[in-house]
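In this view, the complex is presented without one of its protein chains, the others remaining in place.
Coming up: chain A.
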Amino acid sequence: MPQNEHIELHRKRHGRRLDYHERRRKKEGREAHERSRKAKKMIGLKAKLYHKQRHAEKIQMKKTIKMHEKRNTKEKNEEKTPKGAIPAYLLDREGQSRAKVLSNMIKQKRKEKAGKWEVPVPKVRAQGETEVLKVIRTGKRKKKAWKRMVTKVCFVGDGFTRKPPKYERFIRPMGLRFKKAHVTHPELKATFCLPILGVKKNPSSPLYTTLGVITKGTVIEVNVSELGLVTQGGKVIWGKYAQVTNNPENDGCINAVLLV
């Protein structure tokens, strides 16, 4: 995995090989043959695993093909009209049962009193220091134990430069630094890969917020200019908060849900 964008930079500056597209096209054309050759030759446990995976893939492919076929043919519409007819003024509303309304009001008042913000992941297990920070021993005799290394995924800004190694207390390894998050819009049910702008709040400790540690339940700010949201006044919204919903250090990616 490249640590930086030198490959992309080179591509931008000098372009690709002259026969790159040709070679790519031919390689892709060979792919089916290569695959089948490998599949025939594989033996043992490797083969079992591979065939299992391939079988699952094929099932998915068949499903999508069927769906496409259905779309092209016109089916006779079912004549049954749904039950539960409601007038036009009730159509866009969800019917609330009367009993629930009162209890909802009470719950709302309780929530307001507690002063909690509505977030999708309200309660998170607090991460202790021993979990998040690992002690690094330094010194000639490895006796000094004042350095700490962050064991969770973190975000450092664009213009981040390490402090001189002799003086830096918190080490944030490059392998655990992430720039993008997979953010799901709760109403549209679509997921986008959006660049992170910053860490707003880590529920475990304000220290982690300043360090930029991202764990489950952290509120991060993401760049949503891709979504094209506009305010009432006509201004383009380009930053929104999202809350992390998985454990990024276990999964290798940051999944978050947008707070609308």
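The rule we apply is simple: a contact is a pair of C-beta atoms (placed from the backbone, for glycine too) under 8 Å apart; a residue touches a chain by one contact, two chains touch by 3 or more; residues count from 1.
Keep this in mind: contacts and distances are computed from a predicted model.
Peer 1: Missing chain, UniProt name, options "RPC7L polymerase", "Large ribosomal subunit protein uL13m", "Notchless protein homolog 1" or "Pyruvate dehydrogenase E1 component subunit beta": which is it?
Peer 2: "Notchless protein homolog 1"
Peer 1: Which listed residue, A:40, A:68 or A:83, touches the chain dropped from view?
Peer 2: A:83
Peer 1: Please identify which residue in A:92, A:158 or A:187 touches the non-displayed chain.
Peer 2: Hidden-chain contact among the options goes to A:92.
Peer 1: For chain A, which residues reach the chain that was dropped from this view?
Peer 2: Within chain A, the residues that touch the unshown chain are 79, 81, 83-89, 91-92, 98.
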